[in-house]
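Note that one protein chain is taken out, while the other chains of the complex remain in position.
The letters A, B and C name the chains in turn, as written, and every chain counts its residues from 1.
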Amino acid sequence: MPHSIPVGVLGASGYSGRELCALIAGHPNLSLAFATANAQRGTTLRVRAGNAVHAIPLVGADEVDLSSAELVFAALPHGASAEWVAKVIAAGARVVDLSSDLRPGFGGSGHGAPAGVPADAPYGLTELYREQIKGARVVANPGCYATSILLALLPLAKAGLIAPGATVSIASASGVSGAGASPKLELLFAEVTENYRAYSVGNSHRHLHEMRATMTELGVDCDLLFTPHLLPIDRGILSTITVPLTRPVGDAMAPFRDAYANEPFIELTNDLPALTEVAHRNVLRLNARTPQGVRAPTMLVFSALDNLVKGAAGQALQNANLMLGLDETAGLPR
Amino acid sequence: MPHSIPVGVLGASGYSGRELCALIAGHPNLSLAFATANAQRGTTLRVRAGNAVHAIPLVGADEVDLSSAELVFAALPHGASAEWVAKVIAAGARVVDLSSDLRPGFGGSGHGAPAGVPADAPYGLTELYREQIKGARVVANPGCYATSILLALLPLAKAGLIAPGATVSIASASGVSGAGASPKLELLFAEVTENYRAYSVGNSHRHLHEMRATMTELGVDCDLLFTPHLLPIDRGILSTITVPLTRPVGDAMAPFRDAYANEPFIELTNDLPALTEVAHRNVLRLNARTPQGVRAPTMLVFSALDNLVKGAAGQALQNANLMLGLDETAGLPR
Amino acid sequence: MPHSIPVGVLGASGYSGRELCALIAGHPNLSLAFATANAQRGTTLRVRAGNAVHAIPLVGADEVDLSSAELVFAALPHGASAEWVAKVIAAGARVVDLSSDLRPGFGGSGHGAPAGVPADAPYGLTELYREQIKGARVVANPGCYATSILLALLPLAKAGLIAPGATVSIASASGVSGAGASPKLELLFAEVTENYRAYSVGNSHRHLHEMRATMTELGVDCDLLFTPHLLPIDRGILSTITVPLTRPVGDAMAPFRDAYANEPFIELTNDLPALTEVAHRNVLRLNARTPQGVRAPTMLVFSALDNLVKGAAGQALQNANLMLGLDETAGLPR
Partner (left out) sequence: MPHSIPVGVLGASGYSGRELCALIAGHPNLSLAFATANAQRGTTLRVRAGNAVHAIPLVGADEVDLSSAELVFAALPHGASAEWVAKVIAAGARVVDLSSDLRPGFGGSGHGAPAGVPADAPYGLTELYREQIKGARVVANPGCYATSILLALLPLAKAGLIAPGATVSIASASGVSGAGASPKLELLFAEVTENYRAYSVGNSHRHLHEMRATMTELGVDCDLLFTPHLLPIDRGILSTITVPLTRPVGDAMAPFRDAYANEPFIELTNDLPALTEVAHRNVLRLNARTPQGVRAPTMLVFSALDNLVKGAAGQALQNANLMLGLDETAGLPR
């Protein structure tokens, strides 16, 4: 085992931040230099890793020496993250930013990267940008929905199967942890239990920017129609994706087997994926079908992941492993 | 108030059958002549209606005099219903059949209507076939998914808005009561809680037959791509429907306001419908949007209903009211 | 039908206040004069009653003419209610106060009844204080836990069965709606689902005061040991109560049949009560048993109610019916 590499977490009190702390605590090559949570400073966060419980002191962001870490995970609110990314870079450390601040498609007023933040931070969709991530100082970690959808579309894009000009219709459903740990009326148990509804419909969700930018980058000229829904569960995202194809496909799974033959965190299944199968794991489970009774060549793709792991903290750690020259799979639950 | 009309329920131990008994108990013009449940014969079913609880004796189907009812609700398993429909007709009573046996699109081997069952029983989608239902002796009550989807497509079909040859993509999610009250491993609490998954995908669900037949009847040449999902809730169906349009539409709600101006059980909303809003009510709540960033004219429609009420027992009673010459809204919760 | 009596609701945005508005909307003899909710003033509250939906305009408490109502329900936070009770009395109307401010056992610093509030407002446990409630201008409506527990102990107290000096051990479990509609971290869906825990243990819960005072009033010298728990459900309280007896009892249900023979809202059951059986109903379901293998004479009592109905709004309306000379059961769901 190499000596332990110190890493830090900014924003350790949110659901993603806590998940990061747990993963770091169980990582064979990393140690936790600091974990910040301004409102909870002075308290202790307990996380489980492997077969043990770890007690992590939470401190204020203004109390830490950013240079004590070789890499920092920024799990801060959207809009508040970019300035901390700049501070971390100035301190000489690498950064994985879990906010949307540096993701492709952003950069408008209010979201422009401040001085000191590279404009070309790779987008941390590991399976697509693995080589760019390896040498990066800053990586913009994808959104949870974006991960579940782009990993389902990527093999079809590479195979030239997505019909140009067509609309890819995406119905995703997410557990409530995706909405964060801030108390809001609509996230109270009494409001969510026995309920189900869509939200941010009509292509108004934040994650569309990075999805569209990535499809463009892949040279695919399609329209995305993305409709998220809120599930009465804690964690997990299932995306049900209808893809108009350029031509009929006999074996719907073939493009996925081709693209993901050697991917450690993609599970191609014969059955339809279910959310309990991916909870607490850094995997995306995927199944694809060609439906009967539809004249236009069409594919249905189902992808499932844990929004806090493969959709956030796990993928962030996967990227950090690459940035630090470690085994990509180190410390990641499968 | 007219004197009370006797009605019967075949199959009162399932979730739909119980809901029927409760609605009948609270109906101002109906009385319950009998309620059968072979495996529970001799026991008592307790249901709530209005502000009171009613105790209903359950008897075997072979014990009842079918002619003691003017109308019988058949809430029996698919495949087992048609023969009982024939018996009821022979006994001189009217029937609302909640199974799929007599629905449009059925009639193949194993599902053919037996001797004594009219081949042209109207399909009980009340808002579409109200006039035919009024004089009918037999009505084939729609499936729960079919109701939620067809009522969302009907106004667009009438307005000529559904693009010919196109694929209408439908992602529906249902509570577990839709799967019935038979003990199955995959319906155990421990298997459903914190879970979500698709099932019967690739256009393999039973309800597709009646949906396709109805679209054809409406003169719409489109393909349906229907994907149901199982929600960790008791009751409710939300359908999220992507409709390719023949032309751009400025006001997405206009076709629905036109079609449903006087419908007592259709609620057009400004907000996105949620399942808790329709629980225990005989309503379909609906909202439609035209999404941004999609070049092809497209509409998103969201419809919510209670699968046991507007999706089954409530709609059955709505049809029975019409068949018996009663006020269509009598005894139905809004 | 008598002409309709105007009543008002102070605090209509909380879970109890909304339940009150729904019950009033469905009441045959009452009309809603006003419903206040300061933070939501100007919005509309939709509630279901009978087979219809009612739209209720929410106004600020400072906007209403309290004298426009013959009776006002105060569903305000503990500590904030007493001053409004005084205002209502000054305006000439009657009051049912759902807060703890006027309940027996309170009156200490910070909770003293202000000038203008009668010090002897009857405690609104209807089954015990029905006669006093009939003529009252102000009634202190009981807490939800207190209702579930006192109604279980009352018949045993009247029969002289509770062992003097002994400890009555009470384990209650409540759905989250009992904690109100204010956003708090510990009430988020992600914190409550798949969880269960005790709280306010060691006899520290607010409702103990009224329970102890009532037991003293009944002449019973026992100690209560009350432990509430938080359930991952929306509504309902189940209390499991261990009562040391003065003597062995052959038929555990006999004291309850004696005491509650003519009570319209008490259901004595042969089976153990379950929370889904009482949801949305103004009933308390109760079963009692004498356990095997315990030498000291002991009774186990199980009581179930809906914390928002029989535990709050329903009981409040039951009291209001008595105060206004109406049929006690009017407008109350059974």
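Some observations on this one:
The rule we apply is simple: contacts are C-beta pairs under 8 Å (C-beta built on N, C-alpha and C of every residue); 3 or more make two chains touch, one makes a residue touch a chain.
Quick caveat: nothing in here was measured; it's all calculated off a predicted structure.
Of B:Arg46, B:Lys184 or B:Arg257, it is B:Lys184 that touches the chain left out of the display. In the complete assembly, the contact with the undisplayed chain comes from C:Leu238, out of C:Leu238, C:Met253 or C:Leu286. Residues of chain C that touch the chain left out of the display are 165-167, 169, 171, 173, 175, 191, 193-199, 201-204, 208, 212, 223-225, 227, 229, 231-236, 238, 240, 242, 244, 272-276, 279, 289-296, 298, 300, 302, 304. Within the complete assembly, residues 48, 50-53, 193-194, 281, 329, 331-334 of chain A touch the chain that is not shown. The chain not shown here touches chain B at positions 15, 175-177, 181, 183-185, 187-194, 232-235.
The definition used in the following text is that only the chains that are shown with their structure count from here on.
Chain centres here are C-alpha means, and the one lying farthest from chain C is A.
Chain A and chain C have Cα centroids lying 47 Å from one another. Note: centroid distance chain B to chain C, computed from Cα atoms, is 38 Å.
Among all residues of chain A, those that touch two or more other chains are 175, 193-194, 232-235.
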